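Only one protein chain is missing from this complex, and each of the others stays in its spot.
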Amino acid sequence: MAGMAQTNTIDGASGFAVAPGRAPDRYFKYWLIAPAILLLLAIGLFPLIYSLIVSFQRVTMLDEDYSFAGLVNYAQLFRDARLWQSLLHTAIITAIALPLELILGLLMAQLFLERLPGRQIFVSLLVLPTVISPIVAGATWRLMFDNRYGPINQILGWFAGKPVAALWTVNPDLVYLGIILCEIWQWTPFMFLILLAALSNVDKSLTDAAEIDGAGYWRTFFKIVLPAIWPVMAIAILIRGLDLVRIFDIIWALTMGGPGTMTETISVYTYVQGFQQFETSYTAAMAFLVIVLLTVIVTWAIRRMGLAK
Amino acid sequence: MKFLKRLTLTAAVGLAVGWTATAWAETAAERAVNEAKKYSGTTITIVWEAGLQALDPLNFSGPKWKELTGIEVKVVEAPIAEMFTKIMQEYRAGTGAYDALNVVPAWMPDLANAGALEVLDPYVDKYGFREELQKIAPTYRDNQMTVDGKIYGFPDDGDTFVFYYRKDIFGDPTNQAEFKSKYGYDLAVPTTWKQFAEIGQFLTDKYQPNMYGAAFFRSPGYGQYMFQERFRNEGGKFFDAETMKATINSDIGVRVFTEMRAENKFMPPGVEQFGFVENLAAFLQGQSAMTLSWPPYGRWAAGYGQDVEAFSWVPKSTIAGKVGYALPPGGHPQLAAGFALSVASTSKNKEAAYLFIQWLNSEDVSMQRVQLPYALRDPFRDSHFTSAEYEAKWPDAKAYLATLKQGAETGLLDLSLLQTDKYEEVLRQAISKLWAGDDPKAILDQAAGEWDAITDKIGVDKQKAIYQGWAAKSGAYPQ
Partner (left out) sequence: MTIDRPLLRRPAVALSLRYAAAIALTLFFVFPVYWLFIISFKTPEEIFAFPPAWYPKSLQFANYAVLFRDGDAVTVWNSLVLAGASTVIAMVLGTMAAYSLVRFKTGGENLAVWIISQRMMPPIAIVFPIFLAYVWLGKFGGFAWVDSYHGLIVLYTAFSLPYVIWMMRGYIEDIPLELEESALVDGCTRWQVLWRVVFPMARTGLFATSVFTFVFAWNDFLFAFVLTRTEVITYTVQVTHYFGGQSNFWAKIAAMSVLGTVPVFFTVATLQRFLVRGISMGAVKG
C-alpha cells in the first residue's frame, strides 16, 4: 500500500531513470520513441514545409504562380471576416459539445462501472455511433431530421400532441441544435469508453475505504476518483477538443455550412477554399493560422491541466 | 445506240458513286472501333460520376468497347461534387492517371484555361467526327463543346429542366370548373410563375395533406439552378455587360426571391430541405401535382426501367400514365449541369481515349446509351428526339421526347465563367439564407457584392471577356 500515494503522479519517474549499473539503458528511452518519431517526421514534415512555402506564393486554381509573394496571404487572413466567423462558429460548437460529451460520458461510465447483467451487450451497442462513417451518420441524421420522411419530428409530435414542423437543417434557430445533437450522439461513446477504462483502473479498495470512513458519494468522487482518472480524462478532453475543431462531415451533410455561412466552421471553410476552389496558397496560410492558434491554446491547456509536469 | 451509250454511262457512274458511298459509309462509331483495335490490350481510365451514372460504362459501354477493340476500360468513380477536385489534383500532380474525363460544361473554362483538357479538333478532323458532332442538338452543340472556339469536350448528356405535372389532376373536370370560377382562366400548364402560384395554391387547398400543388428540390445545390432559370426567364441579367458589375440584386431578382419563398407555403412542409430524391419520392408517390426536374423523372414516373435492380432505391411510380411534360413557366428551361466527354491533357493514351469518347458520343452508340433502362444520360442528339424505338417505350414517350427537344431548343445555359463554382457558391448561400427568413433584398445585395469581389479578384477585364463570350451564346439569355 505504500506506493498508493505515488500512483497518480509522475514525480516518481525521475527516480526511475536511475537504475543500478545499467549504462546502455541511457539509450533505451530513445530506442523506444525513435520509430514513432521517425514515422511522424517522414509523413508530417513534407506537408508542413510544402504548405509553408506555398503559403508565401500565389497558387490558385487559375494561376500556378510559384514566385515569392511575401505575406500577401497572411495579410488577407486578417481582412477575411468569413474566416474569423468560422473560427467563432467552431469555438461555439466546441465550447458547447465538449462539456456535454464529457459529463454525459462520465455519467455513462459510472453507470456501467459496476457489474450489470448484459453489460457486454450494452457497451458494444453504445460504441456503434462512432463506428458509423461520419458521412453516413450525417446523411442518416439528415434523413431523420427530414420533416416529411424522418422520425424525429414524428416523435416530437407525439410529445407535443400536435404535428411539429421543425426544419432542423434550414431554420437558423435550430441548426446549431441539430448539429450539436448529432455530434454528441456520435462522440459521447468515445468519452464513455475512455473514461470507463480509466475508472476501472481506479483501485476499489481506495473508494471502499473512503466509504467506510463515511465520506459521501460526491466527496469520494471528487477527492479520490477524479484525481485518479485525471491524466486520462484530461487527454481525452484535449483529443476530443482538437477533433471538435476539425468537425466537418456532420455539418456538411446537414447544412453544408448554411444557412448562408451560419454554421460554417473552419474545416468547412478550408474545404470550400482549398478543396473545391483550389486556393492552395490561401488555404495553406489559413492552415498555419489554425495551427498557431491551436498550439497556443493547447500549450495553455496542457499547463493548466497539468499534463506536462 | 447513243441512248444505250448514255444509259450505260449513267449506270456506270451511278454504280461508281454508289459503290464509293457504301465503301466510305463507315460510321464514326465503326471508324473509332477500327482505329482503336491497334491499341488492343491497353487500358484506358475514365473518370465518371459515381453511382447510377457509372453503370453505363461499368455494365454497358465499357464491356462492349472491350469486346470490340480489346481495350480495357477502367472507371474511376467520384461523387459529382468532388469530380472537379479529383481531376485537378491529378492534373496538378502530373500523374497522367486519367485518360478520358467526364466534365460538367460549366467547368470547362476553368479546366481548359488550367490546361487540363486536350484540344480535340485535330482528332475530330483526323477521324472524321465533325459531321456527327453537327447532329447534336444545337443548344448543347453550340454551347457545351468549345472554349475560345476550340473543342474541348463532346456534349454527352441532354440535361434540361422539365416541368412535370399530373395531367389527370389538371384534366379533371371538377377541378377545371372550380379553378375557372375562382381565377377566371382555364386550368392548364402554367406559362407564368404567377399562374403557377395560383394553381399550386388552389390544388393544395383542395387536396392537402395527401397531395400538394407542387414540390421542388429547394435545397441550395438545386435551388440555385432554379434561380438561374427563373431569373433569366423574368428578364434578369447576371452582370452589366459593360461594367461587369453583378445585377442579380435587381428588382427582378428580389421579386423572384420573394415569390420563391411565398410559394413554399403551399408545398409540403419542409420542402426547403428537399433534395433530388425527396422530391422524386413525393412526386412518384402522388404527393405533389407539379414539379421541376431533369429528364429521368419523366422516365421513372412512367415506370420505365423500374424493374432493373439499379433502381431499387426509386419508389415505385404510382402515377404512370398520369404525367404530362411541359416547359417551365417562362418557356426557357435551365440546361442544368450536363456532361461532356473530354480527354485529359496529361494522358499517356490520348488517341485511345479519344477514340473511346468518339465511339461513346457517336450517333449509333449514344442512341443505345440514352435508352438504357438505368441511363442517366438524357437524349441530346436530334436523332434521339425522333427515335421511333424510344417513342415506343411508353405511351407518352413521344410527348416526352418532344418536350425534351423543345427544352433543348429553348434552354438556358448554366452560368459559366472563370471560377464558376465561387459564384454558384454565393447563390447557394443566398438560397439557404432565403429559407432562413432573411430579407430578399438584403440577401441579394450581399450576394451581388460578393460576386463583384470575386470578379475583382479574378480580374475584371479577364472575366468580362469570358462573360461576353458566354453571353453571346444563343443559350445564355432568352432570345
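We just call them A and B in the order they show up, numbering each chain from 1.
To be clear about the criterion, a residue touches a chain if its C-beta (ideal position, glycine included) is under 8 Å from a C-beta of that chain, and two chains touch if they have at least 3 such contacts.
Computed from a predicted structure; not experimentally measured.
Only one residue in the set A:Leu62, A:Leu77, A:Leu100 or A:Val123 touches the chain that does not appear here, and it is A:Val123.
Of the options B:Asp156, B:Glu278 or B:Asp396, the residue whose C-beta touches the omitted chain is B:Glu278. From the options A:Leu77, A:Ile132 or A:Leu156, the residue with contact to the chain not on display is A:Ile132. Where chain A meets the chain that is not shown, the touching residues are 1-4, 6-8, 10, 12-17, 19, 22, 25, 28-30, 32-33, 35-37, 39-40, 42-44, 46-48, 50-51, 107-108, 110-116, 120-137, 139-141, 143-144, 148-151, 154, 185, 188-190, 193-194, 196-198, 200-201, 203-205, 208, 217, 228, 231-236, 238-239, 242-243, 245-246, 249, 266-267, 270-271, 274-275, 280, 283-284, 286-287, 290-291, 294-295, 298-299, 302, 307-308.
Residues of chain B that touch the chain left out of view are 45, 49-54, 74-77, 79-82, 86, 89, 92-95, 97, 275-278, 281-282, 285, 287, 294, 296, 309, 312-316, 337, 376.
Going forward, only the chains that are shown with their structure count from here on.
The distance from the centre of chain A to the centre of chain B, with each centre set as the mean of the Cα atoms, comes to 42 Å. Chain contact summary for the complex, chain A toward chain B: residues 61-62, 64, 142, 145-149, 165, 167, 169-172, 255-262, 272, 275-278.
Chain B contributes residues 81-82, 84-85, 88, 92, 110, 113-114, 220-221, 268-270, 272-273, 278, 281-282, 418-419, 421-422, 425, 428-430, 432-433, 435-438, 458 to its touches with chain A in the complex.
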